[in-house]
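Here the complex is missing one protein chain, while the rest keep their positions.
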Amino acid sequence: MAEHLLGYLGEFGTADALFDATKRAKADGFSCIDAFSPFPIEGMADVLALKRDHRIGWITLAGGIFGILAMLATQLFVNVDYPIEVGGRPLFAWPAFAVVDFELMILCAVLFAVIGMFVIIGLPRLHHPLFGTPRFGLASEDRFFLYIDATDPKFDRQETRSYLGSLGAWTVEPVRP
Amino acid sequence: MASRTPAIPLSETYRGITTEVARVPLQMPARVPWLIALILSLALLALFLASVTWLFARGVGIWGLNIPVNWAFAIHLYVWWLGLGHAGTLISAMLLLMGQDWRNSLNRFAEAMTVCAVICAGMEPILHLGRPWFLYWMFPYPATMGVWPQFRSPLEWDIWAVLTYLTVSVLFWYIGLVPDLATVRDRAKKRGWQVFFGIFALGWRGSARHWAVWNKTYRTIAAIAVPLVVSVHSEVSLLFASGQVPGWHSTIFPPYFVLGAAFSGFAMVAMIAIVMRHTFQLGHIVTERHLDVLAKVTLAMGLMTAYGYVFEVFDGYYSGELREIATLHDRFFGAYAWAYWGAVLCNFVPLQGLWVARIRRSPVLLFLISTSVVVGMWLERYMILVTSLYKDFLPSSFGYYHASFWDWSTYIGMLGLFMTPFLLFVRFLPSISIFEDKEVLEREKEAAAHG
Partner (left out) sequence: MSGKRFWRSVEEYQRSDAFSEMLKVEFPSIFELWTVDRREVLRVMGASLALAGMSGCKPVRSDDVVPFVNRPEGLLEGRTDHYATAVLFEGHAQPVLATTSGGRPIKLDGNPEHPAFRGGSTPFMQAAILDLYDPDRSQEPLFGGHPASWADFDGQMGNWRAAWRQNQGAGLRILIGPTTSPTLLRQIAELKSALPQARVHLFDPLTGYAGEAASPLQANIANAQVIVSLDDDLLGPGPMQATNARAWGDRHGDLDGSGRMRLFMAETTPTQTGAKADRRLGIPPSRLPTLAKAIAGGGEVTLTDSELAWAREARRALETARGRSLLTVGRFAPADLHSISLQVNEALGNVGQTCEIAAPLGFVPQAGDSFLDLIRDIEARRVSALFVIGANPVYQSPGDIPFAAIYAKVPLRVHAGLHVDETAAISNWHVPLNHPLEDWSDARSPDGLATIIQPVVRPMYDSRSVHEVLAALSADEVPPTRDIVRPTWAKQIGDETAWEAALKTGFVAMAQQAEQAAAPVTSATAPAPREGEVEIVIRPDPTIHDGSFANNGWLQELPKPLFKTTWENVVAISPRLASELKIDSGDMVRVDSNARTVDGPAWVLPGQPERVVTLYLGYGRKRGGRIGTGIGYDAYRMRNAAQPWNCTGTVRSTGARTVLAATQEQHLMDGEVEGLVRTVTREHPSARREEEREQDSFYAKWPQGKPAWGMVIDLDRCIGCNACVVACQSENNVPVVGKDQVARGREMAWLRVDRYYAGDPQDPETHFEPVPCMHCEQAPCEMGCPVHATVHSPEGLNLMVYNRCIGTRTCSSYCPYKVRRFNWFDYTSDAPSPTEAQRNPDVTVRGRGVMEKCTYCIQRIEDATVQADIENRAVREGEVKTACQQACPAQAISFGNLADPESAVAKQRRSPRNYALLAEQGTRPRTTYLARIGEKSDGE
């Protein structure tokens, strides 16, 4: 049986169980691992060393700055391009302009953030090998999964399977393409 | 306010939550009432389309408008709808940031309500245009004549504000929805449903990486949405405050409008919560405590709005402006006094009941009070518009406004435009945040475990 194997998926009953398992796996030197849960588990990010990822913040900031500058530029441009007196107000009515600038800042910030998020987490991706494993569907209900990828240097077809078991996984399934 | 009584009963299980919520889209519990509601709102929608057709065929003259009162229903409803919308955003965003767990059972449909309300709100100013087919002139594009929009105009501000607000609400609502779509996808048995939810879940897998990034984004947007709400309704108020018209030309307007908006909005959320809880038997998830907290917030908002009323009066007299005072008196005793006192009555009198815990926790009473608030705010917006315009400066051009049949038909029809998408939402999408409730349950379990 030499068919291709992507990794193993271990099933756990509670968030805590998954949390501890993941911690231990990390401690035991597994690096290409991922955890799946029906809801975000507090602390999981630290364990998987995702905490220090501030890209979203920066993207949002960039969006905001882009938005406000773009709109301000537009406002200034149109009043230079077609200068005409309106109610005796000055061409560059900063207080009046500020309002729309603010809106555009928000709009672009949000758009950037959302798009950024999808780019980072690589969605949309409608099919994924994990969906092939029978029990994985429960990941969105009440089960918690730890996935160890075959590319992990410490990965071994037999070892890793029993290792997952030793972490307290109820079931361990191979993930095939 | 860390809650003593858990928002979600500890007896609940993750599976329980999932099945309770996810069953609604998958196998509808209350088919009959839902169908009745849908038919009703489709009828209203038809009325709306008829009115709009006639409106576009003949012109805005079919409404009761005139000079001086050339703004009425369309504009005051615009303000009203937008106000209803705001609570949705506030509930999800602000309370999320404040870590108010109880919000999680309400935010989803509150957001959906926001989206529907904002659609209606955005509709109004368009219908009210003399030549709606030229709406696009409000956007900066290189026109043949070289003219551009006029960025000093409050109307120009509004269109951008509404546009932004609509986009942000939709996105916020959607990305919050994605994980639950995945849940429903995985529960779905029929192929059709699997594909439907599969597509909209975008292949969400609940990976720790997803959750980490998603969390950041969601909270970031939430943080942005709160000032957005404030800015949007402040802007709406500037539409009036920028004019010289006595009764409009006041600096208190922005906060006054924002609070009023939140006030009516929370009342609206309470109404919807109660209805859904009842029809879909979601009593375990939308608990009495939720109602209680909603009621408290409504009460608080109401009192702040009341302060706005008081201050407006003070403002009028303090200004010493002859016409300001005249307008004030006119609101009390004038031709449209019924609108003023109606607003005061509906907004603040039944509201006082909410001081009593028993009333707060009684769905029926809370529903009635909320209804009266929503009506009251309707009257207030009407009052602010009409009583200011119909007598402004030159007595020679004073004139009365009477809503025409088409004013009403457009408004009532628009309720259909509001309800139809909302009903479709509760029917086909998880109308309560599954994963967030699980999160809450998890935390509560933790708390229970460690003493």
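First chain written, first letter: the chains are A and B, and each begins at residue 1.
Keep this in mind: a contact is a pair of C-beta atoms (placed from the backbone, for glycine too) under 8 Å apart; a residue touches a chain by one contact, two chains touch by 3 or more.
Note that the coordinates shown come from a computational prediction; the quantities given were computed from them, not determined experimentally.
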item	value
Given B:155, B:313, B:364 or B:412, the one touching the chain that is not displayed	B:155
Hidden-chain contact residue, picked from the options B:137, B:348 or B:428	B:137
Contact with the hidden chain (one of B:47, B:116, B:245 or B:369)	B:245
Positions on subunit A where the hidden chain makes contact	82, 84-90
Positions on subunit B contacted by the hidden chain, ascending	58-61, 64-71, 125, 128-132, 134-135, 137-138, 145, 147-150, 152-156, 159, 239, 242-245, 322-323, 326, 389, 392-400
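In the analysis below, only the chains that are shown with their structure count from here on.
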item	value
Gap in Å, rounded to a whole number, between the CA centres of subunit B and subunit A	30
Residue numbers on subunit B that touch subunit A, as the complex places them	13-15, 18, 140, 146-152, 156-157, 160-161, 163-164, 167-168, 171-172, 175, 179, 182-183, 185-187, 198-199, 202-217, 220-221, 224, 227-228, 231-232, 235, 238, 434-436, 438-439, 442
Touching residues on subunit A, where the partner in the complex is subunit B	15, 22, 34-41, 44-45, 47-48, 50-51, 53, 56-57, 60, 74-75, 78-79, 81-82, 86-87, 89, 93, 96-97, 99-100, 102-104, 106-107, 109-111, 113-114, 116-118, 120-121, 123-128, 130-131, 137-142
